[in-house]
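Only one protein chain is missing; all other protein chains are in place.
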Amino acid sequence: MLCTNAFDQEGFLRKLSDWEPQVAEQIARAEGLELTCAHWEILHLLRDYYREYDASPAMRPLVKYCALQLGADKGRSIYLMSLFPGSPAKLGSKIAGLPKPDNCL
Amino acid sequence: MGAVDKKSVLVVVRRSPYGSSLARASLDVALAAAAFEQPLRLLFMGDGVLQLLAKQESEAIGVKNIGRLLTSLPLYDIERVYVDAAAATRYGIDLSNAPVTTQALDGPGIHQLMTDCDHVLGF
Partner (left out) sequence: MIYSLLVLSCPTSGNCTQTAAAFAQCVIARGHSIHRVFFLDAGTYTGAAAAVFPQDEADRIKPWLELAQQHAVELILCISSALKRGMLDQSEARRYEKQASTVHPAFTISGLGQLVDACANSDRLITFGG
């Protein structure tokens, strides 16, 4: 369990190197989410995206990336929103320990 | 943004990838336009063709890797970018190894591309 100082005011990790799966669970709990296998599939995908493109995804490329990696059923914004309500790219990035997406996108 | 008229935008990139913050800023503009489904084209000219070098490594200077960002362009439905052929030759850039599919243009081709777009944003 990380102390509250480890997170900024929006709940993003201050130091990305602090992330590990238990931290993801902690962040998710703080967001009122319980992580299932379906969540983890997307969280791993988000981390893959970040490793591959050196950027946190915006919604549109995330949906397309999901479609390419996981198929058309999961590559839909409605599916992602069912797992990460509100802003899946932003909420998913937070739980996956990625940098906050630039507000610009 | 609700339903808006679409105006086509050409983003002209003339900065080397790691020498100026404008290099990244120009790509962020392109990605934003694409994310909002505005018709968008990218043209690399002058020093900007250096952004198309393969195997960029930027970790040591603590900035985001532009080469890797460029490989994500197809996820924004930008399947290819335009390149000033003369600049690519001058800098010895092997376009077949570029992070994104390219189409090299000569002078008249560049002129036509600029004429075809509603707005040209030069960085």
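Read from first to last, the chains carry the letters A and B; within each, the first residue is number 1.
One rule holds for everything that comes next: a contact is a pair of C-beta atoms (placed from the backbone, for glycine too) under 8 Å apart; a residue touches a chain by one contact, two chains touch by 3 or more.
Nothing here was measured: the structure is a model prediction, and the numbers come from that model.
Only one of the listed residues, B:Gln38, B:Gln51, B:Asn65 or B:Thr102, touches the absent chain: B:Gln38. Interface with the hidden chain, as seen from chain A, comprises residues 8-10, 102-105.
Mapped onto chain B, the interface with the missing chain covers residues 1, 4-7, 9, 21-22, 25, 28-29, 32-33, 36, 38, 118-119, 121-123.
One rule holds in what follows: only the chains that are shown with their structure count from here on.
For the pair chain A and chain B, the distance between mean C-alpha positions equals 27 Å. Contacts from chain A toward chain B in the complex involve residues 52-55, 57-61, 64-65, 102, 104-105. Residue ranges on chain B touching chain A, taken from their complex, read 28, 31-32, 34-35, 64-65, 68-69, 71-72, 75-77.
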